[in-house]
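Report on the structure given below.
Our next item is subunit A:
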Amino acid sequence: MAMALDFSALAPYGGEVAAGVATTISLTAVATLVGITAASVLAWLKLNGPAGVRWGIQAYVELVRNTPFIVQLFFIFFGLPALGVSLEAWVAALIAMTMNLTAYATEIVRAGIESIGKGQLEAARVLGLSRRQTYRHVVLVPALRKIYPALTNQCIIVMLGSAVISQISVEELTWAANFIASRNFRNFEAYILATLIYLALSIGMRQLFRLAGWHFLGGRQGRPSS
Partner candidate 1 sequence: MMDFTLWDIVRNLLLSMRWTVVLSLIAFIGGGVVALLLTVIRLSPSRWVQWPVMAYVELFQGTPLLMQLFLAFFGLGALGIQVSAWTAATLALVLFTSAFLTDIWQGCIRAIPPGQWQGARVLGLGRLQTLHHVILPQALRLAIAPTVGFSVQVVKGTALASIIGFVELTRTGTMLNNATFKPFLIFALVALGYFLLCYPLSLYARHLEKKLNVTGSR
Partner candidate 2 sequence: MSLVRVDALHKSFGHLEVLKGIDLKVSAGEVVSIIGRSGSGKSTFLRCLNQLEQHDSGRIEINGQVLDANSMAPALLSENVGMVFQNFNLFPHKTVGENVMLAPMIVRGEREREASRLARRMLERVGLADRFDAWPEQLSGGQQQRVAIARALAMSPKVLLCDEITSALDPELVGDVLKVLEQLARDGMTLILVTHEMSFARDVGSRVVFMHQGRIHEQGDSREVLSQPRTPELQQFLSAVR
């Protein structure tokens, strides 16, 4: 028989939920910052590095993009200790999330860089900018601005994907929901709550990215970048 929904049964677990949200946010924040930074470097190397490096980056990107996150996570958490690399669950989760985001973001940033016309590079050269200066001022910022929506989406996907790390007992939001469900058997209520919080987080993240983009990249069609 169907039972009535009873959200008040969740009330005693406010602390677990709050701690779970905090963990989800912290892990996502670190993965995002490290991932985008690493991706900017890898994308440059992928376009300008020596052949071996380019090939290695390509292999890494393809490997990550064509296997599920949960398998990557299990491999890192369960598989690596067999090689003597033992990791705490949250460290394994953070590595998996960062690796995952880095691979996708590398592709996104590379596409952005390639979209910058040759004319821009030549203009920078005749103005006397060095290669590094050109990359930083003429290529990277306009490229980031162009791919910003895609990058935003990818970071949100990583945040949502982090629900899976509950499977190696990292005490994040989904883990909290599972915990509640195992205590009071209010599965449905617990998961609805978690789902709504995830929805709020992804909406919040989108707003945050918009603000950050405004601040660092000068708005969408904003002022000149350099």
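Basis for inclusion: all candidates are chains of the complex that A comes from, given by their letters.
Annotations
As a working rule, a contact is a pair of C-beta atoms (placed from the backbone, for glycine too) under 8 Å apart; a residue touches a chain by one contact, two chains touch by 3 or more; residues count from 1.
Quantities reported herein were computed from a predicted structural model and do not represent experimental measurements.
Looking at 1 or 2, the chain of this complex that touches subunit A is the one numbered 1. Contact residues on subunit A toward candidate 1 in their complex (touch as defined above): 1-3, 5, 62-63, 65-72, 74-75, 78-83, 156, 160-164, 167, 174, 177, 181, 187-188, 191-192, 194-195, 198-199, 202-203.
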